[in-house]
Structures are given as structure tokens and as C-alpha cells.
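One chain of protein is taken out of this complex; the other chains stay put.
Naming follows writing order (A and B), and every chain is counted from residue 1.
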Amino acid sequence: MDDMESGVVKKFMFVNRKAPHGTVYALEVLEMVLISAAFDQDVHLAFLDDGVLQIKKGQTPAGIGVKNFSPTYRALEGYDIEKLYVEAESLAERGLTEDDLLVPVEVLSRAEMGRLMAGMDVVLTA
Amino acid sequence: MATLHTVNKSPFERSNLEACLGHAQPGDAILLIEDAVIAALSGTAFEGKMADAARTMRLAVLGPDLAARGLDPAKVVTGITVVDYAGFVDLAAETKATNAWL
Partner (left out) sequence: MKFAVLVNEGPYNHQAADSALQFCKAALDKGHEIFRVFFYYDGVNNATRLGEPPSDDRNVTRNWQKLAEDHKVDLVVCVAAGLRRGITESNLAQGFRISGLGQLIEAGIHADRLVTFGD
């Protein structure tokens, strides 16, 4: 039996805890997220700890010689990926607010994030 | 339906364990593997934190990773179970999802 055809919909969460640019994870997670859109699953993106920096406004990596992939986060909506969650404590710890983010998100407390994670079927981390 | 959280880095080097403890729910399982196994030992700066967590969650540590590092499984914090890879598989099978804190 093919689960794709049988219409199995699982709750997927991509958990982003690492800053962009210093390592490749943010970029390659994004590639994974874009592919997941084709599978009609219930996709969630979580940004916590240094992961909140992935969606910081004003990223200008030209000076370090790497591609600016941050505009892609704004394109996710076009793929029907609209469940983006950011942890309030992670923002506050880094002196950031929701206004610093380049894409609309739902801000959750750490406790709420923990409960949201607990409801997932597949959690992908890097 | 609980989650199995795996942590593979020493809390003296990275915040993975703290992040995991900050999000895991009562009834969840946490397995320390690779360089995270140091956090399972009594007498470390994390002993109190692990003993607290063991009150509401199932804590386990991977025995082969302790042995590889010369760490004594007899000295793990009370409430932490030493498991082998088969025990790791059992934990993953008994929980609904696995969350690797990398």
C-alpha cells in the first residue's frame, strides 16, 4: 500500500536551533522544507535558540562570499508552509523582538513550544 | 504518547542538554549518547539537574558510550538507567517520535 495515495498526513516539525552562515544546516534544512511541501503533510517550522537568527531581517552575507538564502523564508507561504513558530525566550535572550524577523511567525513561550513539539509525529533536526 | 529525546553533546560544551530539558514533557524519555554521557554521572555539576529531571521523565544513558570513555556505569545518577543499543531501539519503539537535540 502506498501511504502517499492512501492520504496519510503526519505532523512534521523542522526544528532550527543553529545560526545561519556559520554552518550549512539552515540552508539545507530549508531545502528539505521546500521538498516536504510536495507531500501534503502538516508541516511546522520551529525556530529556537540561535535558530531565531535564521529569520533575522537584514542579512547581507555578500561580504562573506555566501548566498543570501534568507528571502526564501518569505517564499514559504507560496508553498502553503505557514506554520512558523518562534520561541519568545530565545528572542529575548538575544536582544531581539518579533519586529526583527523577516517573516510572519507565531511567538510561543518555551513551555508552549515544548507542548507543540510533543504533538509531532516526525521531528527533523540538524 | 511520549517522545524519546536523544542528546549527544556534553553539557560542558553545548546547550543541547539544557535545551532538551527545557522542552521535554513529563513522561518523555531522554537518552544520553556519545559525548552527552558525562551528564549521567554522579558528582558532576549537572547531577542535581539530572536527578530533578528523573523525577518526571525516564532518563537513560548508553552503556557502550560510557565504557568507550572509561566512565563507570555504577556511578550514574540514581534514576538514570544504563541501556545498550537494543535498549535504545526499545526506547525508540516505545515512544511515538524521536527528537534528536543536535
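In the analysis below, a contact is a pair of C-beta atoms (placed from the backbone, for glycine too) under 8 Å apart; a residue touches a chain by one contact, two chains touch by 3 or more.
Computed from a predicted model, the values in this text were never measured in an experiment.
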*Options A:N16, A:S36, A:Q54 or A:S70, residue touching the unrepresented chain*: A:S36
*Tell me where the left-out chain touches chain A, residue by residue.*
3-4, 8, 10, 12, 24-25, 28, 31-32, 35-36, 38-39, 41, 122-126
_Please output the residues of chain B touching the missing chain, sorted low to high._
6, 8, 33-35, 64, 84-86, 88-90, 92-93, 97-98, 100, 102
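We adopt the following convention: only the chains that are shown with their structure count from here on.
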*Inter-chain centre distance, chain A versus chain B - centres from mean C-alpha coordinates, in Å*: 26
*Contact set on chain B toward chain A in their complex*: 2-3, 15, 19, 22-25, 28, 96-102
*Which residues, counting only chain A, touch chain B once they are in their complex?*
15, 17, 48-49, 110, 113-115, 117-118, 120-123, 125-126
